[in-house]
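A protein chain is absent from this complex, but the other protein chains hold their places.
Coming up: chain A.
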Amino acid sequence: MTGTHDEGPRGVARSEAPRPLDGDEEALLPELVAHLREHRTKLRQEWVSRIREENLLQAMTSQEMSAETTSVYDNYVEVLETGSVAALQQYARDLSERIIPRGVETHEVVGIVLLLRDVLARSLFEKYQRDFGMLNRVLDAYEPAANRIANTVAVSFVDERERVIRQQQDSIRELSTPVLPVRERLLILPIIGVLDRERARQLTVQLLGGIRTHRAKVVVIDITGVPGMDETVANHLVQTVDASRLMGASVIITGLSPDIAQTLVTIGVDLSKMATIGDLQGGLEEAERMLGYAPSRPDGAPMP
């Protein structure tokens, strides 16, 4: 058994600073670990039944539950033994990766770890109930380690969740401003949903980059799906149109809703430089005319 333990102060479980243990305590942890190993099956089953009672982890089948609890238990005891949380961290991250898509909540994860901590503490109480001084020392050795484990698991879980959320945000952002080349040198940007500042900025980057890559001459920005915008965003839109012009592309804005039109006029954004056309269809016809295509009108007569 390893002789060194890095024990954080009680409750502050992330601290990795090793604290020298007196020989007595040092001998205690291995004894404790041996006890937990010996009663592994019984304690684990007790733990599982407690989880059931508390209605935690209902998303899991009983086989999964049995597999996961076994490995959590073994990891738990191992961390108690070695004092190293790195392996547990790795395991907690893998576990989180598996269970987050199944809708397991933070309180469930924290809940099961605290339950295990409780189950093990109770078994220690039972074992040392006759020797109060001994019990005290055992708990002194056990609790900081247990706290650190609970903390590690919770933090890993939340970290993993945040990582997933960040990833999703990124993909939503990418989806939110598609730049579609419809014809040679003609781009369409359909915008759906509220345009906030971040999205407006994203729009500018995508549009100007798109003009460059697709060598666009005309861009139609369709904002039929935008319920409203504030002054900052409106100004940003005007600037984007100007910047596109500097890159040699004309921008046509289509689908201004009555609300937005009213807002824009009321807040006094300079719209004289913006080409606007009622709907996307009209915008596309105008764009094709500018590009020199001759779209036929519904009546069959070619455009001039």
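The definition used in the following text is that contacts are C-beta pairs under 8 Å (C-beta built on N, C-alpha and C of every residue); 3 or more make two chains touch, one makes a residue touch a chain; residues count from 1.
By our rule, contacts and distances are computed from a predicted model.
S.K.: For the chain that's not shown, choose its UniProt protein name out of "Pyridine nucleotide-disulfide oxidoreductase", "Acetolactate synthase", "RsbT antagonist protein RsbS" or "tRNA 2-thiouridine synthesizing protein C".
M.R.: This omitted chain is identified in its UniProt record as "RsbT antagonist protein RsbS".
S.K.: Out of A:209, A:228 or A:278, which residue would touch the omitted chain in the full complex?
M.R.: For the chain that is not drawn, the touching residue is A:209.
S.K.: Would you indicate which residue among A:243, A:271 or A:291 is in contact with the undisplayed chain?
M.R.: A:243
S.K.: What residues on chain A make contact with the chain left out of this view?
M.R.: 204-205, 208-209, 211-212, 215-217, 239-240, 242-249
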